[in-house]
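With one protein chain removed, the remaining protein chains of the complex are shown where they sit.
For chain A:
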Amino acid sequence: MAGAGGGSNDVQWCFSQVKGAIDDDVAEADIISTVEFNHSGELLATGDKGGRVVIFQQEQETKGQPHSRGEYNVYSTFQSHEPEFDYLKSLEIEEKINKIRWLPQKNAAQFLLSTNDKTIKLWKISERDKRPEGYNLKEEDGRYRDPSTVTTLRVPVFRPMDLMVEASPRRVFANAHTYHINSISVNSDYETYLSADDLRINLWHLEITDRSFNIVDIKPANMEELTEVITAAEFHPNQCNTLVYSSSKGTIRLCDMRAAALCDKHSKLFEEPEDPSNRSFFSEIISSISDVKFSHNGRYMMTRDYLSVKIWDLNMENRPVETYQVHEYLRSKLCSLYENDCIFDKFECCWNGNDSVVMTGSYNNFFRMFERGHRRDLTLEASRESSKPRAVLKPRKVCAGGKRKKDEISVDSLDFNKKILHTAWHPQDNIIAVATTNNLYIFQDKMN
């Protein structure tokens, strides 16, 4: 890694903001479970285990400081999901927000889909800067007027007021999933979206809540024959008929909805032959794909498994075009990672705005960036220590073995409770949002 630079064109990443409580005592409900920029990058949404959605808005750039981008401040906070109980199955339904997806903007308001394990909701976030004033029969404070004084009719008038941001639930898409929803994805036709659970993918119309179409069903007739589950699914960014879903066996299937109404038969299967030399008890677990994301241009997709990030060309099914090791030094630690369940952590991954860099999380509050053209990578840390305004982040290095150099961190001293599962990249600019357990860090490139 050359110099302190990383990312594309030698970006120097510096601290911008950190959101969330500072104390070490983390409330379960405050754990961030998803992070997502909207299509312009002006808004950034997070969901947490407590079922809340917090939306941050980027301030307009201040005139005096042309070199700094606007900060993100809280725009709206609302309770998206509440804990529920399924009485038929005696199961608690957690309120945890599994995914948030923004809809393409259709008018002055903003819309997003949020989902927990079972129920998807469409939220409208809108601004109001006027309110009606003037009653006939009562004062503005609600006291009734002496009606004998009412001799003419008054039509209320809208007057300016302090800006108010409202979040209102517009649709609830419920009762379509027997298993836990892991993905939602809005189609480029602007009118449908998919929701995927462990065994099925459903297709919804954004305006119809009482009907959805099951398009993929991998549930075997006999559940004892179950060998794989769906781990993530996404629509192609501009081909409305194409979707992919990944499985716990490390494969990705691409479906063409034009070919048939049911997509149980895939049209492409992306799979890399296993390297026999790396074969172990954990092979199957670590090959499970935890996230799949199309590149913005729609040519590639990226998958994240436990130890690596792979980039696939949609035209080549037999192997990925690029493979990046996220934390190869953990390969020798798989046994203990299995024992403490970390091996089942679901890391997500994301592309930068022009698809030249990808980012994903790791342990010890480290996150990784891979610059595709230059085959360069970078490890950064989200920590309170380096959270001074505009402080440049120092690259980190983990010592895999042998003699530990200065500034290197030993594998044994990594904190596996501090993990970065969710990250998001601004759709145009070099601004990233990185969720540690209960804090949201925002970093940006140093502008000169």
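Everything that follows uses one rule, which is that contacts are C-beta pairs under 8 Å (C-beta built on N, C-alpha and C of every residue); 3 or more make two chains touch, one makes a residue touch a chain; residues count from 1.
Methods note: contacts and distances are computed from a predicted model.
Q: Since a chain is absent, check the UniProt entry for it and pick the matching name: "UPK3B protein", "NADH-ubiquinone oxidoreductase chain 2", "Protein phosphatase 2, regulatory subunit A, beta b" or "Sas10 C-terminal domain-containing protein".
A: Missing chain, per its UniProt entry: "Protein phosphatase 2, regulatory subunit A, beta b".
Q: Consider the whole complex, including the chain that is not shown, and state which of A:136, A:175 or A:297 touches that chain.
A: Answering carefully, the residue with contact to the hidden chain is A:136.
Q: Touching the hidden chain in the complete assembly: which of A:39, A:211 or A:258 does that?
A: A:258
Q: Which candidate, A:188, A:248, A:283 or A:356, sits in contact with the chain we can't see?
A: A:188
Q: Need a quick check: the contact residues on chain A for the chain that isn't drawn.
A: Residues of chain A in touch with the missing chain: 104-109, 111, 124, 126, 128, 130, 132, 135-138, 144, 146-148, 150-158, 170, 188-191, 207, 238-241, 257-261.
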